[in-house]
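A protein chain is absent from this complex, but the other protein chains hold their places.
By written order: A, B and C. Residues from 1 in each chain.
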Amino acid sequence: MNKKDININVEYLTRVEGHGNIVVNVEDGKLEKCELQIVESPRFFEGMLVGRSIFEAQHITSRICGICACGHTLASVQAAEDAIGFKPSIQTIKLRKLLLHFENLDSHLLHIYLLVAPDLLGVKSFVPLIDSHNKVVRRALRMKKACNDLCDILVGRHVHPISCIVGGFTKLPKEIDLDNMLGILNGMLPDMDATIELARNLKFPDFERETEYVALVSDDKEYPLLMGDVGSTDGVRMNKKDYKKITNEFVVPHSSAKHAKLSRESYAVGALARFNLNYDKLHKKAKEIAKAISLKPKCTNPYLNTAAQLIECVHCIEDSIAIINDLKEKKINQEETVVVGLNEKKTVKVNAGNGVGAVEVPRGILFHNYEVDEKGIIRKANCIIPTSQNVNNIEFDMQKYVKENLERSEAEITLGLEMLVRSYDPCISCSAHMLDVKFINGKK
Amino acid sequence: MQIYKILKKSNLDSLVSILSKKQKFMAPVSKGLNKFAFESVTSSKDIALKYIPTILAPKKYFMPQYETLIEYDTKEGQNMKAVVEYENMVLFAVHTCDLAGIQCLNIVFSDRPKDLNYLVRKNKITIIGLECNEVCDEYSTCAFMDNDLPNGGYDLFFTDLGEYFIVHVNTQMGDAIINDTKLFEDATVSHINELEKLREKKRKLFINQFGIDRQKIPELFDKSKESQIWDDIGNRCLSCGNCTNVCPTCYCFDVMDVQNLDLKTGKRIRVWDSCQNETFAKVSGGESFREARSDRKRHRFYRKFKYPVNRYSRFFCTGCGRCTRTCMAKISLLETLELLIKENKVK
Amino acid sequence: MKKQILNNSEYIIKKAKVVRTKKLTDLEKFFEISMPNNESLDHDPGQFVEVSLFGVGEAPISIASSPTMRNSFDLCVRRVGKVTSEMHKLEQGDEIGIRGPFGKGFPIRILEGNDLFFIAGGLGIVPLRSLINYVIDNRRDFGNVNILLGCKTPDSMLFGDEVEIWQKRLDVNFNCTVDKADPDWAGNVGLITSLIPGVNLDPDRTFAIVVGPPIMYKFVIKELIAKKIPERQIYLSLERHMKCGLGRCGHCQIEDIYCCQDGPVFCYDQIKKIRGAI
Partner (left out) sequence: MKRPKIAFFDFACCEGCQLQVANIGEALLDILDIADVVEFREVMSEKWDQSFDIAVVEGSITDHHAIERIKMIRSRSKLLIAYGSCATIGGINGMKNNFELDEIRKEVYGKDYKYFDTIKTMPVHHVVKVDYFVNGCPIYPPEFITVLKAALSGIPYDVPDKSVCIECKFNENICMYEKGLTCMGPITRAGCNSWCINNGNICYGCRGMVSNPNEKSAKDILEKYKIDLNLILNRINMYNKCRELEDNEQKRY
């Protein structure tokens, strides 16, 4: 084996949401250190929630992350309703599923185009692509805009949705809004085809590491995103209320994100985990695409998370169209519009309780947990973000990757590691904030 | 000679559908919680025939919230063209107080130098009034302001008499609707008697709550410049500007430029402004000429009851009650006037 | 939405050219402007124009030159915000938009044949320069002329060379003061009001013309009245926030008068009872 020293020190890893560093230190061909440091300044959301009204939880926790704002909103609302003992209506649930689809679609597209594609096309960012692949950039921006417009119609805006709150929606789509959403979704189909075409031609690195995949699972036919139990490829199945037994969080000094593990040293969540666990329930068009790009469960190449995202995009569009058609048929009941505010008028009945929300957001399963008193004041809050669950797994991937690629140059390893981390689409804003690769000098 | 026609209620929908095909047809619609707004409709079932003053007065069609005055292009110097954006429309079911409001605006914008943007737009709007058979609510002071009965300012005027509307034809534009739609019949004496009866009944319903004659108001305000009442309501006021925005006769505005992304072209627009905003009368030296909230509140009342009387011989309060309904600090026009009357012992 | 072109809109600007600029102080810049075809602006001293720069906005600016200057006119602009900052970037040959002149200027016909007492504080010299230069150009039509000038510091004084000329003229009595002197300053130090008692004048035939920052008026007028100048012989120019210049936007309204049309020049007698005017 090659007995060289490697010091990688990537500060402020770019093209991820949030701030992180990668630090690798190889001495005499021996891997001494390989860390994904989350150096985001902590923002103390859980602490800030204490003493506030449960009706503000969604507004505040949405601000954990602008990229997954709709995801946080949905998890928060679910946890809050669970805590106070409120049951949402069927119409509300359908609309929330729709919102979750829009969120996943939007985030996946952003990740595929702006964050991953530049690596695979061998450029630094989408900016040089404006000249070299102008059509691709325009398509990306167009699709991104379409997702935005969808969210604008449904919840007022994509970043920090307005109308989705505890109890339901403060504004419900009208007939014309449903039509407009359908129009946008159908309009996206050709661009989606072109996206698949593009992805088909991209080369993902060969790399495998067997690990445990965790995602929501359910007994019905629906690809579970908003509701279900928590399951894993190692055969675990638990109620979401037991989320702490799944995440087993621990703090490490080099990261402001907490780490997690379940049946083995680490586990992974996200599009690939969902794909591995729930492949059968994907929309048939999505399955066709999976076949076409020969992605099969259980896939253990983390780089292919991006491919799983692509497949989910197809699923989201198709299922959204189905949901909207169903809503059109059943007609939106505008009477269900909720007026809540701080619950001044006690429109929502509040019981003391402890509630958990578990929602499959773009990067994996997101847990929110609130304990409220009988007045609806939050006494304790906890949020476990997909990226924090993944960080541990990413570090194990990184170690294996470095060991297998020691003969390569530092620059090549750095790029490989950056791409590896990026393929998880880590959202460090969520987990705290920040990602940076640092190859520490080994001769200290 | 007065021309009256009859429109059977059953023909209302045909009227709406014929007129709404040719141009925009705006009518009051319900927004829930006893709130209404003028919106575009295509069928009579969307119209709230019984409504209390809409959130915004119909002035929004005569001088829109945002209105383009000039389109410019500075690629080669200060090139521009002055434009007016308008829409042909029928404004349906305008209450008498709002007709008075439109008349006030007409006076202001026809005053020299004439405001062409307003006047062009106004000429594209056909106004169909609708009589109030009952007082809207406790905030209305239309009887005091003499706006409970029609006093011109419309093309057609509808009065709901149960099975049918009796329609007063006031202008050629109104006449054209009668002729084009062929939905109206001639009114007979008995119809006109019915109308008289309704008006007679209204005289008992629509009463002056203040016990003084309207003509005493200017005198009242002459005496009230330094009243403590302005401080009292000033202390409560949030300067949110709701009262001026909803007022049918407030027309203060700001002018500003909106650039396009190319930084070369764009438009100069005028936007509703409010004398209740703290910065409204601030100058570059730092002085604000109505810095105290009480001064701003006083200004608003005087702009309704005193200054326009000097300038245009007309009150600029129509009695619609919107400012009182909208104020979350519960500053009431009616109460304020009552207090002023009491304080000054005007009879 | 339909659109129609308006050829007579009051908002149409005339394209004018910057003929000459000069930096007066750190804050003030001087502009000489010519209208299309060197047309005369035909203004009265005391009137103002709306200066327009598309993409930025409009600002009311007093005309600083005498109407006796026919082919062009002067402006003097203090940099305080959007339009004024952008104006400071203008150089010779640049194009700007002009609307106006607007408002009522100084009543020259009434002033003719009488003694004049000019009092200018700070930027107030700008509109007064128009009248003073007019009076000097038509010197025979007027009686005695007194000029009092006040500014913050010696280097904030505007039109220094012209002031020197006024100072040297034998048919004009000139005096000035600064709030804060610098070592080179040999003149008066103190508020402008302190100079008024010393001015020699015949109150019956003197018209006082006062322009300055809002807080100056109250004190100056008190001194003038102490000198027995009748209220109807005191004229002043008021500054208010303005948007349209057409007596509509409401910003410049003081009770029932619109500063942009009924003013900016008012007779003290006419506005003394108006709340918030002074």
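Following the convention adopted for this analysis, a contact is a pair of C-beta atoms (placed from the backbone, for glycine too) under 8 Å apart; a residue touches a chain by one contact, two chains touch by 3 or more.
These figures come from a predicted structure and were not determined experimentally.
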(request) Taking the complete complex into account, tell me which visible chains touch the one left out. (result) A, B, C
(message) Please identify which residue in A:Leu31, A:Leu121, A:Ile162 or A:Ala352 touches the non-displayed chain.
(response) A:Ile162
(message) Considering the whole complex, not just the chains shown, which residues of chain B touch the missing one?
(response) 31-33, 35, 37, 54-56, 60, 65-66, 235-242, 245-246, 258-259, 261-263, 272, 274, 277-279, 293, 326, 328-329
(message) By the contact criterion defined above, which parts of chain C meet the unshown chain? Give residue numbers in ascending order.
(response) 55-56, 81-82, 85-86, 89
(message) Counting contacts across the full complex, list the positions on chain A that touch the omitted chain.
(response) 12, 14-19, 40-48, 50-53, 56, 59-60, 62-67, 69, 110, 114-115, 118, 124-127, 130, 137-138, 141-142, 144-145, 148, 155-160, 162-163, 165, 169-171, 251, 253, 256, 337, 339-342, 344-345, 375, 429, 433
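Assume only the chains that are shown with their structure count from here on.
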(message) Chain contact topology under the given definition, line, ring, star, complete or other?
(response) other
(request) Report back the single chain whose CA centre is most distant from the CA centre of chain C. (result) A
(message) What's the distance between the Cα centroids of chain A and chain B, rounded to whole Å?
(response) 51
(request) Would you mind pulling out the distance in Å between where the CA atoms of chain A average out and where those of chain C do? (result) 65
(message) Please output the residue numbers of chain C that touch at least 2 other chains, ranges allowed.
(response) none
(request) Give the residues of chain A that touch two or more other chains, as numbers and ranges in rising order. (result) none
(message) Taking the touch rule as given, give the residues of chain C at its contact with chain B in the complex, in rising order.
(response) 1-13, 15, 52-58, 78, 80-81, 84, 95-97, 213-215, 239-241, 243-244, 246-251, 253-256, 275-276
(request) Could you please specify the touching residues of chain B with respect to chain C in the complex? (result) 69-70, 72, 74, 77-78, 80-88, 108-109, 111, 113-117, 120, 225, 251-257, 259, 263-264, 266, 268, 270, 273, 275, 280-285, 287, 289-290, 295, 299, 302-303, 306-308, 310-311
